[in-house]
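Other chains dropped; remaining ones untouched in position.
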């Protein structure tokens, strides 16, 4: 448990040390979302139509991208060897790393999402559901991206591969997320989609780290 | 807890890399207090051997045991007794020397003050400098410091003298002697055989 | 013939004298204590000018100038909007050109000037954006138009200032930060003509040039005078802040040197 | 080729590049890059018929009339070569007036009229007190009967 917190804090501090990496997913999210109105005629009705889609796709992409370095940086400077050889099970360490990463990438995204949603004219009533859906979806996306990152640690520029490997599994998240959002926008019941997201979140957090740890171990051989 | 005596054994190790057999039938036993120097030409498999001894890689044939247990199936206590330092430093460039040392210390549940260690490593004035601003040898010294703080029983060192100056090299060699004297075991791969041979009890020529 | 030769020689001599004087002056600009003192000396002048002109301009703009035939009193925001828009661009040019000088001649003081100008420029740009937006709502019927080239390029100016500052902040090594951010500043200069000519090159919502054009200004004298006075006042204000910030920057950069020590001791003694 | 020649070639290439790009840019400004369409263009059928676009011009004198009992407003936008009738429902900016610039966003109906969703006023670059404006209007009036 101590080690879990130790790693969590280490990764958080590292992110704050390289603050530009920290800002990455957030900035990315904002860039995407603000370029859109620029690139299209920013009319309210249209923005509202595709606002949800823009937000979801950019959330997905930013978690994909941000996680590329999750294990690679450690692998390249030799820290990963040390972590693998530590007495703590690697799965725990991986979970700590994923959570640290979610805190610096997913949480800000959750925090700015209401702002972006409003700037895309999402109705106010739909906001709580949207935020909840993003809050449930980002950890799933983080875990999935982490598995992809682990699978490609030993390859340079694994980004695309992560995308390729993890896309099929991320699509359901995207679909449930937009279901929930759409339902809320149209005043329908979003509980079903939210429950699905919650169950996926718990599933991925309990099994994902094991898979990622296994992949890292193999990749570092 | 440790009912088996601290000893590292290999049993007819056989190692293949890139379709070539590097060595086979390697058997040795290291008991408490012994230091093995691994030497041989570049590419003869020193790094590979050390990684196998650490349990990170697996051999094509044969096995390695620590306290009688297979090395890649150790329980947490035994695992904590092993320290490995490879070609890579394992330091975070964005952290200061002190932060790096503290991290590895905390990972092994140690809490000794670090002043004397920093003193020995001549890193005192640099303790609050980020590792990325250190010279190659200073980094190496910091990395060896991180290995040291773990107070492990088995040291696996891959070319520890790389980039070290004369004083640094003799510091490491004295560390190894001390470690052996206090009952530790070390396996050291090196090309600077002369600087370390007086600490060795066994030499493994690959 | 001899006459011409004689005169030519004199002109050449004069030029070479000017030239050596110039270079001496230029090299003095590389010496921190000298620049520090120079900034200290001109500072009160700028301050005085700024106060006088800003007060006069405000009075002229709010009281003396007549209301516009069309916009009524609403047009008076021009006396803040236009000077701050100009100053944002001026600050960028100061920043970029001194950064370029610093890069080419490795002059630390020029980099110091660039660093000092950046946040000032950012604030003036913010002011121009805000006053423009406030003005736009009643006049055009909207605070903001994404598709308008003038508005977009002004926003991008703000981003350039911010980018410059953020880039600097991410280096621990000041020397490197100076030289690298200088490149960004210079590359960004392309935005300045875009801002200025956007209203001519594209038909936009923002109006065309009123005073900054080759023709006679399209504004009557009684409205123009306070505007010019405000512009001078803003410029002096900018100069004042710039000198202050430059002095601070020099002290920060030179804090380990003997002359700064002496300076501090002299102050406290 | 010596290093010096190489260098000169490189510099030449850079200079050519900059010149060509400046030329292209100037060429581009010859084409009009539209924020809005003028009534003349609309009349000539250059404006799209099946989607929203912006129409810019002057509000024709005496053309503004409000429909009684509603916020709807009809007026004519002109560039003095062609005129388009516009109808709009909603709040107007302060500057909206006869003989003033206006930018309307909306769609064409099938009778050649324009239905605006949004009206923006466009100010020109002239600033003057009311007296001057009157005097100017008088003199212009006398010049162009």
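For clarity, chains are labelled A, B, C and D in written order, and residue numbers in each chain start from 1.
Just so we're on the same page, contacts are C-beta pairs under 8 Å (C-beta built on N, C-alpha and C of every residue); 3 or more make two chains touch, one makes a residue touch a chain.
This structure is a prediction, so every number in the text was calculated from the model and none was measured.
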| item | value |
| --- | --- |
| Per-kind copy numbers - full assembly in this file | A x2, B x2, C x1, D x1 |
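Methods note: only the chains that are shown with their structure count from here on.
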| item | value |
| --- | --- |
| Selected interface, A-B versus C-D, where C-beta contact pairs are more numerous | C-D |
| Chain C and chain D: spacing of chain centres that average the CA atoms, whole Å | 32 |
| Intercentroid distance (Cα basis), chain B paired with chain A, Å | 37 |
| Sites on chain A at which at least two other chains make contact | 41 |
| Chain C: positions in contact with at least two other chains | 147 |
| For the chain B and chain A complex, residues of the former touching the latter | 54-58, 76-77, 79-80, 82-84, 86-95, 99, 103-104, 106-109, 143, 146 |
| In the complex with chain B, residue positions of chain A that touch it | 2-3, 6, 10, 13-14, 17-18, 76-79, 81-82, 84-88, 220-221 |
| Touching residues (chain side chain D, partner chain C) in the complex | 29, 32-36, 56, 91-97, 100, 103, 118-134 |
